[in-house]
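Accompanying notes for the structure given below.
A protein chain is absent from this complex, but the other protein chains hold their places.
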Amino acid sequence: MQDRFREECGIVGVFGHPEAANLVYLSLYALQHRGQESAGIVSAKDDILISHRALGLVADIFNEDIIRRLEGSAAIGHNRYSTSGQTLLKNTQPFVVEYGRGGLAVAHNGNLVNAVELREQLEGQGSIFQSNVDTEVIVHLMAASKGERTVDRVVAALSQVRGAYSLVFLTPHELIAARDPYGFRPLVLGRIQDKDSVVVASETCALDLIGATYEREVEPGEVLRVSASGVESFRPFPTAPRTSCIFEYIYFARPDSRVYDRNVYEVRKDLGRQLAREQPAEADIVIPVPDSGVPAALGFAEQARLPFEMGLIRNHYVGRTFIEPRDAIRHFGVKVKLNAQADVLRGKRVVVVDDSIVRGTTSKKIVQMLRHAGAAEVHMRISSPPTISSCYYGVDTPTSAELIASENSTEGIREFITADSLGYLSVRGTYNFLKNGEGNGFCAACFTGRYPVPVSDPGRTHQLVLFEAKER
Amino acid sequence: MQDRFREECGIVGVFGHPEAANLVYLSLYALQHRGQESAGIVSAKDDILISHRALGLVADIFNEDIIRRLEGSAAIGHNRYSTSGQTLLKNTQPFVVEYGRGGLAVAHNGNLVNAVELREQLEGQGSIFQSNVDTEVIVHLMAASKGERTVDRVVAALSQVRGAYSLVFLTPHELIAARDPYGFRPLVLGRIQDKDSVVVASETCALDLIGATYEREVEPGEVLRVSASGVESFRPFPTAPRTSCIFEYIYFARPDSRVYDRNVYEVRKDLGRQLAREQPAEADIVIPVPDSGVPAALGFAEQARLPFEMGLIRNHYVGRTFIEPRDAIRHFGVKVKLNAQADVLRGKRVVVVDDSIVRGTTSKKIVQMLRHAGAAEVHMRISSPPTISSCYYGVDTPTSAELIASENSTEGIREFITADSLGYLSVRGTYNFLKNGEGNGFCAACFTGRYPVPVSDPGRTHQLVLFEAKER
Amino acid sequence: MQDRFREECGIVGVFGHPEAANLVYLSLYALQHRGQESAGIVSAKDDILISHRALGLVADIFNEDIIRRLEGSAAIGHNRYSTSGQTLLKNTQPFVVEYGRGGLAVAHNGNLVNAVELREQLEGQGSIFQSNVDTEVIVHLMAASKGERTVDRVVAALSQVRGAYSLVFLTPHELIAARDPYGFRPLVLGRIQDKDSVVVASETCALDLIGATYEREVEPGEVLRVSASGVESFRPFPTAPRTSCIFEYIYFARPDSRVYDRNVYEVRKDLGRQLAREQPAEADIVIPVPDSGVPAALGFAEQARLPFEMGLIRNHYVGRTFIEPRDAIRHFGVKVKLNAQADVLRGKRVVVVDDSIVRGTTSKKIVQMLRHAGAAEVHMRISSPPTISSCYYGVDTPTSAELIASENSTEGIREFITADSLGYLSVRGTYNFLKNGEGNGFCAACFTGRYPVPVSDPGRTHQLVLFEAKER
Partner (left out) sequence: MQDRFREECGIVGVFGHPEAANLVYLSLYALQHRGQESAGIVSAKDDILISHRALGLVADIFNEDIIRRLEGSAAIGHNRYSTSGQTLLKNTQPFVVEYGRGGLAVAHNGNLVNAVELREQLEGQGSIFQSNVDTEVIVHLMAASKGERTVDRVVAALSQVRGAYSLVFLTPHELIAARDPYGFRPLVLGRIQDKDSVVVASETCALDLIGATYEREVEPGEVLRVSASGVESFRPFPTAPRTSCIFEYIYFARPDSRVYDRNVYEVRKDLGRQLAREQPAEADIVIPVPDSGVPAALGFAEQARLPFEMGLIRNHYVGRTFIEPRDAIRHFGVKVKLNAQADVLRGKRVVVVDDSIVRGTTSKKIVQMLRHAGAAEVHMRISSPPTISSCYYGVDTPTSAELIASENSTEGIREFITADSLGYLSVRGTYNFLKNGEGNGFCAACFTGRYPVPVSDPGRTHQLVLFEAKER
């Protein structure tokens, strides 16, 4: 059972490069941490679109032969976790269809909060759906639009949907990128100088790998059309207060990425420093829960002037699942990923820094494993506030009832995880520190339960009536 | 390169049996000769449809695990060759969609002659297509219909299409079978007595294997609805003169099937007898081109009072393709399927009976192989008239220009295939003999070029704009 | 459960042809009926041997890429059923090893009766075995030999084994063929004229496909060495009375093959004629159990002057296994292969001709299926004598106890299979007719229980102590 919040998707688009699909493939590899269930690429050549999508990791899905067949100078790609839509092949993205205007592909990071009602309206008018991803609603709205240009149809469709979206569309002759007016999910714009190629991607680490230069964010509410005529920017929607997802800083994004125009690693170190100020501890060493906890632990150790040590070693050959003996091994679930170093920990008072606690079960196993390895005291420090509410804007979270902090006080959680002390970063501290107080740029719904875009019927999704005998 | 006409599809439906999918699977296996590119089954359980479709042979596509997951007491199935729509996974049938009324699956044998114009109309109104099989047009017409019952929507859709179709539809709670008013393609109705189960299938050999009793043909122009309330028959279309495909008798159907209410093996023996009357030969033995030529050769030998021998032996382990050495083997293409028996043929004047000549290249190799094995004379006899025109009603035929008989006299063909003599059955003889003259029950378009249903734009099909990188 | 005797293997070797592996591959395809569990090819190029072996059918195991990698101008191949050695990948042939003299491959048709004791001796001296096929004993005997030339080591090894063997050996520079002194299993020699290439194969149908000319049998007790110096023949063993397997004529060999210097189809027709003389029947039609029963049924019909009809139609798309419904279908096991034609059989007195009865269960289902289809009387005729004893010379037979004829009279069998009458060919009739009485050329052990080569410990095989977790 998942004991992390999970980012649902990474998206990328390349326009105007002779090896567009290959660059998209490498970008997806750089964005692999944003979705590991499936991946896909669609390229445009002359008047056709060519696609390849499959379940699995990027490096397993694509080979030289497939990349070579994804011809053309424009392409888009997608990595996926499923928040809306089961883990089915037909739900993999980019979503690709033929409609009256020719071929159209779209890759989506985010989640729409009025997808089900729009779908029911469209079906009532004779539309036939192929999947149960909310993205398909956008495509049907485009097909039903009378707009002349594709970009007009994109605007017409997006004017009817509500929620979080960073999108890239591909037609045989243009690439369109769009970001919702709230700026929930990240999206950046870059260029490959010598080729005059345009790249859009969820994070800058994708730009770095393919040698593209970071230019700026695609702005909240902006629609960008990239074609042979260059890049055009549209601002067709009413403006809204920016409410970007703060978990990109806390956990999701790669530390070497620039997100919302700041370096993630630096932000995480800052959060660690602030955590040391708010929640100091009498201790001998500071250790991270690797790899995500490393920057915050470095910041904490620096601020607290305590030695930083790798007291937990991560095994990097982690597969999907491991076969546990019937005669169960103590702390097995955590141990296949992390090993505690007795020689480092023995007799020490240890601060262990992690980015968040979701259900608490993993934290408990880590505390116990550290004690078993000889730690004299274990002080857990978390570089974010307690998470008490589910996310409806594209993050895979347990129900509120399963979030340990929604029902328990910090002392209750400490008791559950058996730590000697437990300290979270404060909401105020987090936002003040980021110089963007609540209402000043970040969504805090998961910490506060206050949702910037109303969610009418939170639990409602479209129920599939078609199944594949093989996929269940 | 194909040197046979090819049947495009076999279809089957079972309603009211606890192991419906298993019976459909066995029926598809019995109908394997009607299509070997792909196969699929869709079953209905409660309110959902479950499908499995793949490229390959029935015995390779399905296994016990998959059959077990195809739950429910109703199911339909399809074997396929491609006449409309490329050999792509997305073009495999049964075609299955979710629309406003829930799940719907359909399996189609035949070919529509106005599918492209209907598709363009529908796309102009915002419909999004998933494939380029003409069958999908029927589904979109159903989605756009305002009919209350599914059967009303079926009738509304079929009223707008023109061409050849035998169809089975499946929804979660009913099975609908339909046959075009001309009765182009076969379709039969059977029952499994002790279960009160209903079966529809392309040929009776499917009924035989699963222990069902043959009841009657689904009549041309008939729509059958099978549900918990029993079998209802509708006749919603204007009547038309019957023009069933005669090639089912000549070559397509299994000899042990009953088609258009007559046993195929007996018809073929009769055609062989008539051939002996029309085209006698001075000879020592009669041999068939196995397996399809066996019944006609038996009829010929009986009428001509000549010994019947197996002078050509067929290899039954034929795979998709064989790797020919660069240093080519004489008659290789035919030899991997057939071997000529020198000990049987040596010094003999041989009548060799085949069902048809398409391009003539295979016939030429057979004649040469027989001579090489020692035959003194080779007299080719064909149990059908010369084929001069392409079919637009669901048979995969070469273009007219590739049909050797469209440009050559019988003497010209004889010379090409290097036989000592060549004799075809006459058109008149064929139809008179069948007691169904032209205009009295059979389509003769491939022999005469007279098409019973006008084909406005024969070469026109919908060109795909979406491709899979793996399938090309 | 198998209800046929089964040939265990087909072997082939080609020397002196630039596409040797491709010709071996095609030959194995022509010999596919002799073994369908696994196949393999080994080619020789310069000083190395290259092999490919797998479970499955020839057409599935090899592709163009693999054939291209099997470089060199000499190659041997093998099709396999398992009589000695389980169906394991390591038991597939050609068996290929590296020993002190370099690389060596061997393909074996037959069965050794003293393999286990030889193996135990060799292991006692430090030999390490890789498989449990008896063929490996020969290789170890060769490795232990002090002979200078490979052919000397072959003779040294074969002088120590007892039983049935047709063998082809391949080293980087020569091909050696050998046949046991009794001539149990067939082996023929052919040539490809224009290339001066030499071919050895189990049956002539392999020569026909690759365009080779039949020259003669490899004689019982002969060892042939084929090298750059041409073909040398050796006769190193004491002569023995010829006792070739008669089941090659009755059932195993392809009808278009020449075996023991006679055409198999003609022999089968003759057996059918003799059967009609010995076991006539009052009947209306004669039908074969296709395909193996066709020639004998033609002979029977000709002799009895009765019409020959295809009353049973065979389905040629037979896969490995079929999934039978839990609610069993009547005669299912036979029906997936054969369908009875009611229109042909209705009201008729039917003679049905088959080649043999093993357990009787299939025959019973056929009789019942014919009656169910309307036959008025069913007279079963078998073109061989009753089989009462197991074979130890390379044929896969049930134990004697499972052979219905070992415990039952003909009347008892008739009753079991529910036929109106049952007639076997007599032993005397069979052999007299073949002009080779017992002791005059054929082994009759399965009909008489008299074994020409003593079998000391019939049930004894080497028990494996090594298993693969995947293959069980």
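Per-chain residue numbering starts at 1, and chain names A, B and C are given in the order in which the chains are listed.
The rule is simple: a contact is a pair of C-beta atoms (placed from the backbone, for glycine too) under 8 Å apart; a residue touches a chain by one contact, two chains touch by 3 or more.
For clarity, every value in this text was computed on a predicted model and none was experimentally measured.
> Of the chains you can see, which ones touch the chain that is left out?
A, C
> Pick from A:Leu26, A:Val289, A:Val367 or A:Leu464: which residue touches the chain that isn't shown?
A:Leu26
> Just one of A:Asn339, A:Thr418 or A:Asn432 touches the chain that is missing; which is it?
Final answer for the missing-chain contact: A:Asn339.
> Check each of C:Ala59, C:Val139 or C:Leu403 against the chain that is not shown and name the one that touches it.
With C:Ala59, C:Val139 or C:Leu403 as choices, the missing chain is touched by C:Val139.
> Please identify, in ascending order, the residues of subunit A that touch the omitted chain?
Subunit A touches the chain not shown through residues 18-19, 22-23, 25-26, 29-30, 32-33, 36, 57-60, 62-64, 67, 195, 205, 208-211, 254-256, 258, 263, 265-266, 291, 294-295, 298, 302, 307-310, 313, 315-320, 322-327, 329-330, 335-336, 339-341, 343-344.
> Which residue numbers on subunit C touch the omitted chain?
These residues touch the chain not displayed: 41, 47-52, 66, 69-70, 96-100, 102-103, 123-130, 139-140, 143-144, 172, 464-470, 472.
Operating definition for what follows: only the chains that are shown with their structure count from here on.
> Enumerate, in label order, the chains that touch subunit B and subunit C alike.
none
> Which chains touch each other through the most C-beta pairs?
Max contact pairs: B-C.
> Taking each chain's centre as the mean of its CA atoms, how far is subunit B from subunit C in angstrom?
37
> How big is the gap, in whole Å, between where the Cα atoms of subunit A centre and where those of subunit B centre?
Here subunit A and subunit B have centroids separated by 51 Å.
> How many angstrom lie between the centres of subunit A and subunit C, each centre taken as the mean Cα position?
For subunit A versus subunit C, the centre distance works out to 63 Å.
> Quick one: which residues in subunit B touch 2 or more of the other chains?
Touching at least two other chains: none.
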